[in-house]
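Worksheet for the structure shown next.
Excluded from the complex is one protein chain; the other protein chains are retained at their positions.
Let's turn to chain A:
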Amino acid sequence: MKIVKVKNLYKSYGSNKVLKDVSFEIEEGEIVGIVGPNGTGKTTLLEILMTLRKYDEGEVEVLGATLPEKADFVRSQIGVIFQEGGMYAYIKVKEALDLFASFYSLGKDRIDEIVEEFELHQYLNVKFHKLSGGWKQRCLLAIAFLHNPKLIFLDEPTTGLDPKATQILWNKIKGIKDDNRTILLTTHSMEEIDQYCDRVIILKDGMIVADDNPENLKMKLDKRYFNEVYFSYVEGV
């Protein structure tokens, strides 16, 4: 089943063309990474799919719903982690879970399940701004996962995390993926793409220059590491 369909997508900010003729599809259960240099349109693409931005031309379908017309339906079905975090600094973890659970009319049972699943017990009474980077991301992932979304967007989820926190977060993400959920993420870590993603989309100057499995791309270009593949496409090295 196709979870995301994007066809001939164009997006500009004034005279700056950020996305040019972008087309791709994502199957259910895939982890797809979007990579590319800064300013190449990764976050814009993700934000269009998350219903946060309008697009100029093309067709976008998420979970079978056409955007922007069915944005409300899509919003109720997706989970999200933003680069900026997206959480009040002075809210406690248990309060954040309670607040976001209320948006989806979820009861205390679901909050208890999530606390258990993400092992948040010891941090429930800690304010968000006092959590370490790794625990912040884990809480955000837990919140994103509260309403059992079929599709999860992660915008640079491991930026600023130490290797241990990154590994723990990825273990959680993989656990989510095992339930046949689809994950679409942006990252600057080529290791993460190589290790965890089923597919990678490389963007350059707002266009897709590669869209395949990381292993296939390495074989195709006869490279040992994915970062070599990345530089081949992005810088022609």
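As a working rule, a contact is a pair of C-beta atoms (placed from the backbone, for glycine too) under 8 Å apart; a residue touches a chain by one contact, two chains touch by 3 or more; residues count from 1.
As a working rule, contacts and distances are computed from a predicted model.
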Choose one: "Rod shape-determining protein RodA", "Spore coat protein JC", "ABC-2 type transporter" or "S1C family serine protease". The correct choice is the protein name in UniProt for the chain not shown. "ABC-2 type transporter"
Can you say which of A:Ile78, A:Ile111 or A:Leu185 touches the chain missing from this structure? A:Ile78
Check each of A:Val4, A:Met50 or A:Val229 against the chain that is not shown and name the one that touches it. A:Met50
Which parts of chain A face the unshown chain closely enough to count as touching? 50-54, 72, 75-76, 78, 80, 82-91, 95, 98-100, 102-105, 127
